[in-house]
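Only a single protein chain was left out; the remaining protein chains are all shown in position.
Order of writing sets the labels: A, B and C. Residues in every chain begin at 1.
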Amino acid sequence: MDSLDRLNARLLQFARDRDWEQFHSPKNLAMALAGEVGELIEHFQWLTEEQSAGLSPDKKVLVGEELADCLIYLIRISERLGIDLLAAAERKIASNERRYPVERVRGDARRAEEYDPPAQADH
Amino acid sequence: MDSLDRLNARLLQFARDRDWEQFHSPKNLAMALAGEVGELIEHFQWLTEEQSAGLSPDKKVLVGEELADCLIYLIRISERLGIDLLAAAERKIASNERRYPVERVRGDARRAEEYDPPAQADH
Amino acid sequence: MDSLDRLNARLLQFARDRDWEQFHSPKNLAMALAGEVGELIEHFQWLTEEQSAGLSPDKKVLVGEELADCLIYLIRISERLGIDLLAAAERKIASNERRYPVERVRGDARRAEEYDPPAQADH
Partner (left out) sequence: MDSLDRLNARLLQFARDRDWEQFHSPKNLAMALAGEVGELIEHFQWLTEEQSAGLSPDKKVLVGEELADCLIYLIRISERLGIDLLAAAERKIASNERRYPVERVRGDARRAEEYDPPAQADH
């Protein structure tokens, strides 16, 4: 069984056992995800980019916990909406591969709509 | 090969092919994740909880794309920090199972520190 | 002296006294703002809309502190970029008054681009 499916099944059981599905509307779960991302970003806000890439082992554990929380809420939202998160990610990567052809964007981090004329912006 | 590992390998190749690793500091990727979560939350902000659980098929596609973007950045941050995202999620779920015993929290959505005396808060 | 100007002067002095301007790039301050908004949203994520409008006095103090932090970082970002926050807000409100004419949007919370044909979306 795939890892995301396994996590999903375990999280669903966790919520049902606690009668917490009543709180797990997509709206609320999106808020919970935003809260976790806020906690994640607080670890990085006063660091330089270099420092952010060289966290101490202790910090790395804390950051890993925030990343885990984010993944947990992503999986829960997807489950509540009946969205196949893995398939959505694969579609999105394929789309990005088309939107950002290697020869065009190499070494340049602008978003697709900044390359394209506005009328074709799809972001 | 597991789904998250496969996505990770594909995303790493995507970044390398475009020479985008230079932009992908954990700091920047955490910001990009926050931006995507902002886009996600905009879909839900004026909806009731009930409406958020009953999106139209069109809206569901759009929301799926935002969820995909979030997963993509989560995987990228984890890769850059050398964090095993799947293992971190499994540890976090096990920790939540201990922090929120079924018999204690059933039907009650407070956070652990609101159950515990403040001195024992671990959140 | 206007309240926002007064807060701005005080916050600027605060940063200079501590030699913290070196950390206060717009990029970092935007992250700090996102972190505070994450803390704000955590207060509301499991509440119904009705509950969110009826906070206890204790909760209201905590929420007020998060709102204060958000305002502080908004003012700091504006100062660092040389943006007149008050003037920007007044322009934005005037623009919203034009984009959302009373007779057209009364009681309907869709965003402007959902009223307009996509080619004219300005959001």
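Please note the rule applied: a contact is a pair of C-beta atoms (placed from the backbone, for glycine too) under 8 Å apart; a residue touches a chain by one contact, two chains touch by 3 or more.
No experiment lies behind these values; they were computed from the predicted model shown.
*Asks:* For the chain not shown, which residue from A:5, A:49 or A:90 touches it across the whole complex?
*Replies:* Within the whole complex, the residue contacting the unshown chain is A:49.
*Asks:* Contact with the hidden chain only, please: which chain B residues?
*Replies:* Touch with the absent chain occurs at residues 23, 28, 31-32, 34-39, 41-42, 44-46, 119.
*Asks:* List the chain A residues touching the unshown chain?
*Replies:* Given the touch definition above, chain A has residues 27, 30-31, 34, 46, 48-49, 109-110 touching the missing chain.
*Asks:* When the complex is taken as a whole, what residues of chain C touch the one chain not shown?
*Replies:* On the chain C side, contact with the omitted chain comes from 2-4, 7, 10-11, 14, 17-20, 22-23, 25-28, 30-31, 33-34, 37-38, 40-41, 43-44, 47-50, 52-53, 55, 60, 63-65, 67-72, 74, 77-78, 80-86, 88-93, 96-97, 100, 102, 105-107, 109.
In the analysis below, only the chains that are shown with their structure count from here on.
*Asks:* Same or different for chain B and chain C, when you check if over half of the residue numbers at their contact belong to both copies?
*Replies:* Over half of the interface numbering overlaps between copies: same.
*Asks:* Taking each chain's centre as its mean C-alpha position, how far apart are chain A and chain B in Å?
*Replies:* Averaging C-alpha atoms per chain gives centres 4 Å apart.
*Asks:* Averaged over CA atoms, how far is the centre of chain B from the centre of chain C? Could you give it in whole Å?
*Replies:* Once rounded, the distance between the two centres reads 24 Å.
*Asks:* Multi-chain contacts in chain A: which residues touch at least two other chains?
*Replies:* Residues 23, 28, 31, 34, 37-38, 41, 44 of chain A each touch two or more of the other chains.
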